[in-house]
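Please find one structure pasted underneath; my questions will follow.
Missing here is one protein chain; the remaining ones are kept as they sit in the complex.
Going in written order, the chains are labelled A, B and C, and every chain counts its residues from 1.
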Amino acid sequence: MTTAPAKPAKPAAIGWTRDDMARLAALDIPDGSYVNLGIGIPELVAQHVPAGREIILHTENGLLGVGPAPAAGQEDPELINAGKKPVTAIPGAAFFHHADSFSMIRGGHIDICVLGAFQVAGNGDLANWSTGEPDAIPAVGGAMDLVAGVKTVFILTEHNTKSGAPKIVGKCTYPLTGLRVVGRIYTNLAVIDVRPEGLVVTAVAPGVSWEDLAAKTGAPLIDGRAKLQAKA
Amino acid sequence: MTTAPAKPAKPAAIGWTRDDMARLAALDIPDGSYVNLGIGIPELVAQHVPAGREIILHTENGLLGVGPAPAAGQEDPELINAGKKPVTAIPGAAFFHHADSFSMIRGGHIDICVLGAFQVAGNGDLANWSTGEPDAIPAVGGAMDLVAGVKTVFILTEHNTKSGAPKIVGKCTYPLTGLRVVGRIYTNLAVIDVRPEGLVVTAVAPGVSWEDLAAKTGAPLIDGRAKLQAKA
Amino acid sequence: MINKRVGSAAEAVADIHDGATVMIGGFGEAGSPIELIHALIDRGSRDLTVVSNNTGSGHVGLAALIENKQVRKMICSFPRTANSTVFPELYRAGNIELELVPQGTLAERIRAGGAGIPAFYTPTAVGTQLGEGKEHRNFNGTEYVLEHGLRADFALVMANLADRYGNLTFNKTARNFGPIMCMAARTSIVQVREMREPGGIDPEAIVTPGIFVKRVVVIPEPAQESQLVREGACYP
Partner (left out) sequence: MINKRVGSAAEAVADIHDGATVMIGGFGEAGSPIELIHALIDRGSRDLTVVSNNTGSGHVGLAALIENKQVRKMICSFPRTANSTVFPELYRAGNIELELVPQGTLAERIRAGGAGIPAFYTPTAVGTQLGEGKEHRNFNGTEYVLEHGLRADFALVMANLADRYGNLTFNKTARNFGPIMCMAARTSIVQVREMREPGGIDPEAIVTPGIFVKRVVVIPEPAQESQLVREGACYP
């Protein structure tokens, strides 16, 4: 009898975990905000709202006041989020139709949305809906409406693609979702503000050097950490 | 002791009464129609819907399913019609806001509206919102929306003004409510269709001669009565 | 914890500044937020642009606000009232501006403002005085005019029920402009008859979701404008 070959050890994750990233983003969401969370990593933000804060979650398919996921067996196929996953509604929730829902988005009533990204450019351009491959089925959903209408757009994403390419780039090569729309980027390596002067790094994950960060980023970065400390 | 001088006899009203006019208009409203009734004489139409027909009355201030006037003492200042008079709501009524209400109007969902008129021109132009006098306070309400959006516009009006001037004219001199919008006119003297070929009289009130009618009308009339009888 | 309730009408309108654009709900007296309007009279803000379907009755509510010379300009569809001479007199004397808008266009402009639509085309008013000077355009053989979305700094609205999130229901035809004005104003201020606990209003029956509401004041028994007018009341 031979032993199975040992699996190669998973490389140690670099920087923050997804929960760390979600926690950082949640810390930046003021009490009382109306927030739309994109599908994927952004959904984790709901679990990290600091104690004592109340935020109201909007899902574009017609619900304000999204609650936690239902207990197993309690799912209702007519109570879902934009990712088509079962959710619950908090007491004080409201249901509405799609035109009203996107009036909230387009009309500037949603304070913050947290989205994923394929690419973010140094000027805040975002690409997160299509890889532009010739045989891809194009599907945009509400992404373009969200970035056009929501007051502040947070991006929550791994800093690099699975193949190691930077997601923060000088210029997006994928089809754009919106022009100059991103306000802040939370990755596993850093928190980066998109400002008129460029991409300003306000925090770097423990164990990540500035050189590491710069090497994994496709656009120039400005170190804004000292400035922050000076303020404090 | 002297007797009071006899009041001058009120001249015999010519042609149809207002109730007659409303009854004629009501006869032309198909079962199941959605109808908006203007302020004044048009309101009478509601009382003359033929037995066996059901029509749904819309009032632009947010109610579909207007019922009869409330009994004295039962008025609710928050349940009124576009003329700001107390009304009731039928079982099966629905309330909605102003943007939805005018979506019904502008979107072509109301089948018929019955309006008053200052002037109607031979081509169907309507003037019913302003006399254009320099010191008049202009007030349009929903009149322009109704004529622009409702499928069929009926006019219910006295044939002539109090001073005897024709209300049916070659060209409106008062500010217009809409261009080529009127479908049919019910007056105390006649029922007149507005058609591409001109104003076609389909009925004349008892005791009114064609010459009387023509003399009291400011636009050419086509006699459509024979044609109707030929059809029957 | 989110709690949009404020203690008084005075507190609710305290930041309405001179020169503000204020949408005021109501169709005639139905839905007119009379206590909020009176608080605005007490506040004394001047040079206001008011968006409201009418211009008020008698010498209370909206008519009193106008009579008190706080309104520079009215944007409305029907500024005539049987029982009020306040607006007509000021207008004839050239002391108040009027932008007359067809009622459906007014409603749609307010809704557009709230929905992030800067402009839209409508068939209403084509060929009339109220369409003159406006951009015209033909779509599929029909003429339309371009109209612009309307936004406001504040809205004063009367609703029926609210919860601390600002979710609202309305009462019958008092709903009228309230929901769309809440959408179109940066700060919407609502007087309601009653507060409920969250969940105390059926989430399927909420007419205005709380996201459109900034402040709620409870006025359990609002004054009835027509009764005040019959009594010859004047405010202040």
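To be clear about the criterion, a contact is a pair of C-beta atoms (placed from the backbone, for glycine too) under 8 Å apart; a residue touches a chain by one contact, two chains touch by 3 or more.
As the structure is a prediction and not an experimental result, all values here were calculated from the model.
Shown chains touched by the hidden one, complex as a whole: A, B, C. Of the candidate positions A:138, A:207 or A:220, contact with the unshown chain belongs to A:138. Between the chain not shown and the residues A:101, A:157, A:187 or A:217, the one that touches is A:101. Listed residues C:117, C:195, C:218 or C:233: the one in touch with the omitted chain is C:117. Note that of B:81, B:103 or B:157, the residue touching the chain absent from this view is B:103. The residue from A:148, A:203 or A:219 that touches the chain not shown here is A:148. Within the entire complex, the positions of subunit C that touch the omitted partner chain are 108, 112, 115-123, 137, 139-140, 142, 144, 148, 169-172, 202, 204-205, 207.
Where subunit A meets the missing chain, the touching residues are 59-63, 76-81, 84, 89, 95-99, 101-102, 105-106, 130, 135, 137-145, 148-149, 175-179. Considering the complete assembly, subunit B touches the hidden chain via residues 31-32, 34, 54, 56, 58, 64-65, 89-96, 99-100, 102-110, 148-149.
In the analysis below, only the chains that are shown with their structure count from here on.
By the document's definition of touch, subunit B and subunit C have no common neighbour.
Distances between chain centres, each the mean of the C-alpha atoms, put B farthest from subunit A. Per-chain CA centroids place subunit A at a distance of 58 Å from subunit B. In subunit C, the positions touching at least two other chains are 111.
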